[in-house]
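Here the structure comes first, spelled out in structure tokens, and everything after it is commentary.
Note that this complex is displayed minus one protein chain, with the remaining chains in position.
Going by the order they are written in, the chains are A, B and C; count residues from 1 in each one.
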Amino acid sequence: MNVRGQLNQEQIAWRAAQDIEDGQYVNLGIGFPEKVAAYTVKGREPIFHTENGVLGFGRAPAKGEEDWDLINAGKKAITLKPGAAFFDHATSFAMIRGGHLDVAILGALQVASNGDLANWRVGSKGVPAVGGAMDLVNGAKRVAVLTDHVARDGAPKLVERCTFPLTGVGCVTRIYTSLAVIDVDIPAARFVLREKLPHLSMDDLQFVTGAKLHVEGEVGNLEVPELS
Amino acid sequence: MNVRGQLNQEQIAWRAAQDIEDGQYVNLGIGFPEKVAAYTVKGREPIFHTENGVLGFGRAPAKGEEDWDLINAGKKAITLKPGAAFFDHATSFAMIRGGHLDVAILGALQVASNGDLANWRVGSKGVPAVGGAMDLVNGAKRVAVLTDHVARDGAPKLVERCTFPLTGVGCVTRIYTSLAVIDVDIPAARFVLREKLPHLSMDDLQFVTGAKLHVEGEVGNLEVPELS
Amino acid sequence: MNKHYASAAEAVADICDGATVMIGGFGGSGAPIELIHALIDAGPKHLTVVNNNAGNGHVGLAAMIEQGMVDKLICSFPKSKDPTAFSERYLAGRIELELAPQGTLAERIRAGGAGIPAFYTPTAYGTELGEGKPVAEFDGRPYLQERWLKADYALIKAELGDPYGNLTYRLAARNFSPLMAMAAGQTIAQVGRLVDAGGIEPEAVVTPGIFVNRLVEIADPAQEEVLNQAEARYP
Partner (left out) sequence: MNKHYASAAEAVADICDGATVMIGGFGGSGAPIELIHALIDAGPKHLTVVNNNAGNGHVGLAAMIEQGMVDKLICSFPKSKDPTAFSERYLAGRIELELAPQGTLAERIRAGGAGIPAFYTPTAYGTELGEGKPVAEFDGRPYLQERWLKADYALIKAELGDPYGNLTYRLAARNFSPLMAMAAGQTIAQVGRLVDAGGIEPEAVVTPGIFVNRLVEIADPAQEEVLNQAEARYP
């Protein structure tokens, strides 16, 4: 797919960051979702949690300054902010499973209109690895997904029913894509379009979406600064 | 009952202390069992645990030196030994329930020959209170009981089946009484006499015991120093 | 982010009738006396209280019970040196008691905080406290199923607190407080000293701030035991 003005990963991350409120406890998935931290809205201070037992970490250290006892769930070196805390893995997942995290933001292979998420393996081949994703989607108060709107092969990633192995059932409530912001109405099993790229027609957007996009009230313009 | 040479509480505690090995982790029940600590065998260093989250405490402080944030499960002020540790209640009972305590020593209203213990309430009247006893009897590697051989009204406390509400089933393996040391063969549901007061006849001992006392090999002399 | 409240009164002001309130402490060790007394001043009724005990004398939890604020108590050991506040009401049928073994009580609270709706324990199997609970056998041994315990509020006492809500505890005053902090919708901590962010070493934090919502600084807090020796009463 080659849509004009389609958001890049930085821009999708920027848009997701706008919905994080001051003081919220946030877990960002490994890779793409980690970019969200860089776009924290000025004046807001979310506290970032990582599965391996850290609350309140900050940016990556300068090269050569890494302390390999101080890493995040992606095994990347991090730094601490004042007021940080360490804790063991059982406590870390008590935070997750016990509903103490306000927001978890993850990547996706597929998201279904019933809120099901598939993001941990494509099929039954290779070495499976799940990490903390299944805990996060069942525990955080709000589970959001960042993703390109369609897969590299053009297949829709927003679907009626996931065909890849599930990470969790009925868990995702908001999807930030390269084309749109979409809420998931889990009880009614439907996607509700909230924002789309201004110049993109509803028909074109629906065409690259694997399940019906419902509209409730006004659809906003997905407007994001230039970022790369 | 008035048996000549019958052990007092200090002497029963002394006898129980002889079976505590160096380095063992020990929980002593509130009241009478607490006396065991005073008779620790020279050269051995058991580590005492209390339910409210302390390992490695020592004697009571001098009067006027109490710090009421530093108490034991009986709410009495304690002091710390070097190498002590504090922890929360979930961790404290993980130690108990998880089989990490070597010995728990409790008082008893009744102990049955199947190892059942009743020690938390007499009947259904009054205010019930259980504390940590039910966890201790189900968790410690070895559960022992200290008790007068018979109740104040002369009724046997060592019985075939407890009539008071149970604290735990099949849990007590050794009983230190004012007259004898008795093991409980839980699988066979029988008391096995190990030691008795030297001058006390088997018949007399059996007469004040509510279940048959079996003998396997030699019965030792229960010999204890003068203590009061 | 700053979770600091100016007074105990403000911190407990929204606790209303019918709430479930966990109160930290084991006897007087760790009992958040000033928060409890502020709650007595506020005066909500029909509370369910979770505490290891049932108060002692006529201050703290005992005083709450005497004020008729507590409909139900969930605890392991409702006895103390001076237990009349609870025992008179209990024996008169004016307060409900749910008695739980101490380790089961602690684990149920932790489970509430950790998102574990139920777990199995050997404790209380075959006793009257286990009656009516589901039994399952694992590896040939019978266990009882126990449910999580959650609360609307937790009132706890800590030693140091920072603006993020990170806490440390003094000596054995830790006991139930770290668990209750996890299990309540709103956790309110009175701290002996409020320090700046960074004033608690990250490795020394006992309760991470994510479990704490409100902080009140109470320097030189009262000790229940000392109040009782002085035969204090509240209000």
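Please note the rule applied: a contact is a pair of C-beta atoms (placed from the backbone, for glycine too) under 8 Å apart; a residue touches a chain by one contact, two chains touch by 3 or more.
In this text, all values refer to a predicted model and were calculated from it rather than measured experimentally.
Chemist: Which of the displayed chains are touched by the chain that has been omitted?
Modeler: Missing chain, whole complex, touching shown chains: A, B, C.
Chemist: Of the residues A:Gln110, A:Asn138, A:Ser178 or A:Thr209, which one touches the chain left out of the display?
Modeler: If we include the chain that is not displayed, A:Asn138 is the one touching it.
Chemist: For the chain left off this view, which of A:Gly107, A:Gly168 or A:Gly210 is in contact with it?
Modeler: Once the missing chain is taken into account, the touching residue is A:Gly168.
Chemist: Determine which one of B:Ala85, B:Val122, B:Ala151 or B:Met202 touches the chain that has been left out.
Modeler: Of all options in B:Ala85, B:Val122, B:Ala151 or B:Met202, contact with the hidden chain holds for B:Ala85.
Chemist: Taking the full complex into account, find the residue in C:Ala42, C:Leu97, C:Ile116 or C:Val195 that is in contact with the omitted chain.
Modeler: In the complete complex, the chain left out is touched by residue C:Ile116.
Chemist: On chain A, where is the contact patch with the chain that was removed from view?
Modeler: 51-54, 66-71, 73, 75, 86-90, 92-93, 96-97, 116, 126-135, 138-139, 165-169
Chemist: Mind pulling the chain B residues that touch the left-out chain?
Modeler: Listed in rising order, the touching residues are 22-23, 25, 45, 47, 49, 54-56, 80-87, 90-91, 93-101, 139.
Chemist: May I ask you to list the residues on chain C that touch the chain which is not drawn?
Modeler: With respect to the unshown chain, the touching residues of chain C are 107, 111, 114-122, 136, 138-139, 141, 143, 147, 168-171, 174, 202-204, 206.
By our rule, only the chains that are shown with their structure count from here on.
Chemist: Farthest from chain B by Cα centre, which chain is it? Let me know.
Modeler: Measuring from the centre of chain B, the most distant chain centre belongs to A.
Chemist: Taking each chain's centre as its mean C-alpha position, how far apart are chain A and chain B in Å?
Modeler: Computed value for the inter-centroid distance: 56 Å.
Chemist: How many angstrom lie between the CA centroids of chain A and chain C, rounded to a whole number?
Modeler: Here chain A and chain C have centroids separated by 36 Å.
Chemist: Give the residues of chain A touching no fewer than two other chains, as numbers and ranges.
Modeler: In chain A, no residue touches two or more other chains.
Chemist: Could you say which residues in chain C touch two or more other chains, in rising order?
Modeler: 110
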